[in-house]
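Take a look at the structure set out below.
With one protein chain removed, the remaining protein chains of the complex are shown where they sit.
Going by the order they are written in, the chains are A and B; count residues from 1 in each one.
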Amino acid sequence: MTMESLAYERPATLAETLELLGRPGYTLLGGGTTLVDLMRLGVARPAGLVDARSVPELGGVVSSPDEWSLGGAVTMAEVLRHQTVCRELPALAESLALAASTQIRNMATLAGNLMQAPRCVFFRDVRTPCHRRDGGGACSALATDIAPRALLVDDDPCVAPALGDLGTAAVALDASVETVANGGTERMSVEELLRVPGPIPGNRLITRLVVPRRSGFSAFVKRRDRRSFAFGSASCAAWAAVEDGVVREVRVVVGAQSTRPRRLVAVEREVLGRALTTRTIESAARHALAGQDFRHGTDVEGEWHTATVRQALECVRERSRA
Amino acid sequence: MEVRLTVNGTAHLLEVDPRRSLADALRLDLGLTGTKVGCNQGACGACTVLVDGTRVLSCLTLVCTLDDSEVLTVEGLADGDALHPLQEAFAAHRALQCGFCTPGQLMAAVAVLAEDVEATDEAVAEAMSGNLCRCGAYPGILRAIRQVQDSEAVD
Partner (left out) sequence: MTKDVATTTRDWSTTTRAKLTGAAVFGSDVGGGDDLHAVPVLHWGPPGTLRDVDATAALAVPGVRAVLTAEHFADAVGAGTFLYDGGQFHSSFAPLGSREVRFSGQLVALVVAASPEAARSAAALVDIDVAPRPSRATIPVSTHEDALIFERVVDPPSGVSTSGQSTRVTSAYETAPHFHHALEPYAMRAEWVGERLTVHHGSQWVVGEAHGIAQALGVAPECVRVVSAHVGGAFGSRALLMWHVVYVAAAAKMLGHPVRLHVDRSVMATLGSFRPATRQDVELEVGANLELRRYRHHVRVQTSRSDVVPLRGLEYASELYACSSSELRESVVRCDVPTPGFMRAPGEYPVAFALESALDELAHECGADPVELRLRNLSPCDPGRGGGPVHLGWCLERGAELFGWAGRPAPPSSMRDQETGELLGWGMAVAHYPAYGGGVTECQVSMDRRGRVTVELAAHDPGTGLTAAVAAAAARELECSAVEVDVVLGDSDLPLSPMAAGSASTRTAVAAAVDAARKVRRMSASRSDGSTLVATGRHVPPGMTEAGLRDAAAGRFAQASAAVAGEGSPLRLSVGAHFVEVAVDPGRGRIRVRRMVGVFDVGAVLEPRALRSQLEGGMIWGAGHALMEDAALDPRSGRFLGSGLADYHMMAQADVPLLEVEVLGETDPGRVCGSKGAGELGVVGSSAAVTNAIHHATGVRVRHLPVRPAAVIAAYGGV
């Protein structure tokens, strides 16, 4: 199907949205910051665009005593304007504020950002093989020596880094998404959602991002060669619940140096039950590569990754002492 | 498909391909070529315009999504012969060389003034970092915006 028959629909209700998304080749349009780009490159060739940004279920930032519920069509900028969310969830706010530019944050939606397509040059070129885009076959990035690739990988052949900062922060904050399909509403953790790259099985629509409101301290850090308007070369989000000076619960997640937001369980284990001191952080960060498949990385890159983890934990420590 | 769009105060009824970007609609359909396309990939900011008061990239905005919206482009900044204070400040501070990124810089700057960006060099520089200038006229751009920001604070 080419785009020549491209339809544009702006449904008002969730039911209508689901009906439209059931049509062959129809796809959800959020801010368009990735989809329009990929359409122009011929990578995405939808038959219809479903602009669900005015569906009430996908909008709004609402809170209950236990959680924040952010609409999937809420823009990154809208969240950044929400002072309470930003105060309570610094890692989330930082992941949004450090992403892209104000113009893009004014357009891009939370659900779109979570499901962000890879930026890999081969994914974006329809005439070059790409395992991810083609749903199989070779990964062209592995055939070159210098293509940007994730350092921490799984068995999946795609080595494109997870550059969507929001996903990394969301996993650290133990966030979930609410998804809906004709079968009804479901909840799944963002960690699970992003475990395997690509669209959600069962054509499910993300309606909301749900973030628990738990007392703790969080931070998101990102390293890049340009100070602004750049993807990360490494990123880390960390969250810790601290009681009587001791870490009771902790989540440490890396993004840009990994194929997916990835919890570093070995690091978490070293921090758990200890006071968050510089020494604890130093020795915990040394486990940043423990149990990881690091076959594509160099020593310098390993140090860079480790230092990023240390930096995020240091930031959490500072906040826990403030 | 049909789209009703108000651009710089003038209402238009456009018949467009759903794939048409706002940038191309402005430039090809309405002849408003002040809005520039520098990359057509969302990576340079040259095509920045305001939609309902919010700055967006017109190259990645499909015009079909903008039914009943109001668009402000660089052509709508001056009031007759009287330039917008930011245009005056850009001229005074030599905030441009080739001028190709200038419309986008100006529209981003208009938004910065409305966005409550902290009146410091660092905050404004960060808020303006979505607009690349290959000539490197950045120091003048920053001085111009800071001057208008400060003068508005006094008013």
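Simple rule for what comes next: a residue touches a chain if its C-beta (ideal position, glycine included) is under 8 Å from a C-beta of that chain, and two chains touch if they have at least 3 such contacts.
In this text the structure is predicted, and so the values were computed from the model without any measurement.
J.: Of the residues A:A47, A:A147 or A:A181, which one touches the chain left out of the display?
T.: From the options A:A47, A:A147 or A:A181, the contact with the absent chain belongs to A:A147.
J.: Looking at the full complex, which residue from A:S189, A:S228 or A:S283 touches the chain that isn't shown here?
T.: Spelled out, the listed residue whose C-beta touches the missing chain is A:S228.
J.: Tell me where the left-out chain touches chain B, residue by residue.
T.: 17, 19-20, 24, 27-28, 32-44, 46, 73-75, 77-78, 83, 87, 90-92, 94, 96-103, 106, 122, 125-126, 128-142
J.: Just checking the interface: what residues of chain A touch the absent partner chain?
T.: 2-4, 40-43, 45, 119, 121, 124-128, 143-148, 221, 223, 225-231, 233-234, 299-301, 303-304, 307-308, 310-311, 314
The working rule: only the chains that are shown with their structure count from here on.
J.: Quick check on the complex: what are the chain B residues that touch chain A?
T.: Listed in rising order, the residues are 1, 17-19, 21, 40-42, 45, 48, 54-57, 60-62, 64-65, 67, 108, 111, 115, 125-127, 129-132.
J.: So in the complex, the part of chain A that touches chain B is made up of which residues?
T.: 3, 6-8, 10, 29, 31-33, 36-37, 39-40, 49, 51, 77, 100-104, 106-107, 227-229
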